[in-house]
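The block underneath contains the structure these notes are about, expressed in structure tokens.
Heads up, one of the protein chains got dropped from this complex, but the rest are sitting where they should.
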Amino acid sequence: MLELYDGALDVPALLKRWYEEEAQSNYGAYIPFVGTVRDENGIEGLSFDIYEPILNSWFDAWQERAAERGAILKMAHSRGDVLTHESSYIAAIFSPKRRVALEMIEEFVEDFKASAPIWKYDLINGERVYADDRSTAIIGSGLLAGGDA
Amino acid sequence: MLELYDGALDVPALLKRWYEEEAQSNYGAYIPFVGTVRDENGIEGLSFDIYEPILNSWFDAWQERAAERGAILKMAHSRGDVLTHESSYIAAIFSPKRRVALEMIEEFVEDFKASAPIWKYDLINGERVYADDRSTAIIGSGLLAGGDA
Amino acid sequence: MVRIEFLGPISKPAIEMEAATLADVAKALREDAELAPWLENSAVAVNDTLVSGLETPLKSGDKVSLLPPVCGG
Partner (left out) sequence: MVRIEFLGPISKPAIEMEAATLADVAKALREDAELAPWLENSAVAVNDTLVSGLETPLKSGDKVSLLPPVCGG
């Protein structure tokens, strides 16, 4: 249910395949969130590094949370370069109930932004520049720096 | 941006067309909400009546609210019969910002449920049965019933 | 004459009546016992705009719509 692709996502194909996969599952609500690279600050695009082992366990934990509410999650993300106006991220929830879907897609996307082990770089003149100004330290960061050891 | 169809929606086609319509608009977030008819209570499907003049003005007012936040809305809904596991409703927001998109899709869908002049019927043994137990009186209802005239 | 339309599940044909305000419409419709539950739970639009007061003035050609409880989606 977690799919990683080199380069930009084929958004219509993913949205269609996921919809059809669950067409007979009796979910009443399907909410995909699609993230597209904006043309801003003169970038040519973005580039992504992913650490898959922890991304997978993070996603599996979310899938369990969704299951407790009768819902399922699907996610796709790009590795490497994605140009402006291309899409790098889709998160989707299927749920019997509208309220669960609306609440969980927001929680899921926000936790993804704060916790998923993915690193973003601006593509500027063909170079990868770490997007440190838009990045978030994972909760518990700084463990190795303290003066307490 | 408001599209009405007789019968079920072609969800993959709508999601694809809307995505492609805005592919160069520099929106960073695209969130469609897809509503599908659940197989429950032995229904064969649902059926819908729509009062278009007020639906259009309701939608136009929401489009203005979205524009104030740099976003746009698209919506499709079915008229008439939609069978179980078919889809009758898609609402979508495009926004430069993730937070605006996540907040507005929820507000929009909830207000749609409470205010949009659409009436739902269960299809049972080929008959339309008004879904009064799931319907919501529009704010201000009862004006003509009061003892104050 | 104003025209009164009953939307969605009310399933009653439109009627026409003389009315100077929405209060006149309310008074006439309350005489129809079958309409009583719908009057309780319906919103009212005049010329496709929702209204909130019985003093709303009406003129010949106006359209009054009763909107019973909704459930789109």
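As written, the chain order gives the labels A, B and C, with residue 1 at the start of each chain.
The rule is simple: a contact is a pair of C-beta atoms (placed from the backbone, for glycine too) under 8 Å apart; a residue touches a chain by one contact, two chains touch by 3 or more.
Just so it is clear, the model here is predicted, and its values are computed rather than measured.
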{"item": "Which displayed chains the unshown chain touches", "value": "A"}
{"item": "Positions on chain A where the hidden chain makes contact", "value": "35, 48-51, 53-54, 57, 77, 88-89, 109, 112-121, 130-132, 134-146, 148-149"}
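In the analysis below, only the chains that are shown with their structure count from here on.
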Touching groups left behind when chain B is ignored (all other chains fixed): A | C
{"item": "Interface ranked first by C-beta contact pairs", "value": "B-C"}
{"item": "Where chain A and chain B are represented by their mean Cα positions, the distance between them in whole Å", "value": "26"}
{"item": "Centroid distance [mean C-alpha coordinates] between chain C and chain B, Å", "value": "24"}
{"item": "Contacts with two or more other chains, residues of chain A listed in rising order", "value": "98"}
{"item": "Sites on chain C at which at least two other chains make contact", "value": "73"}
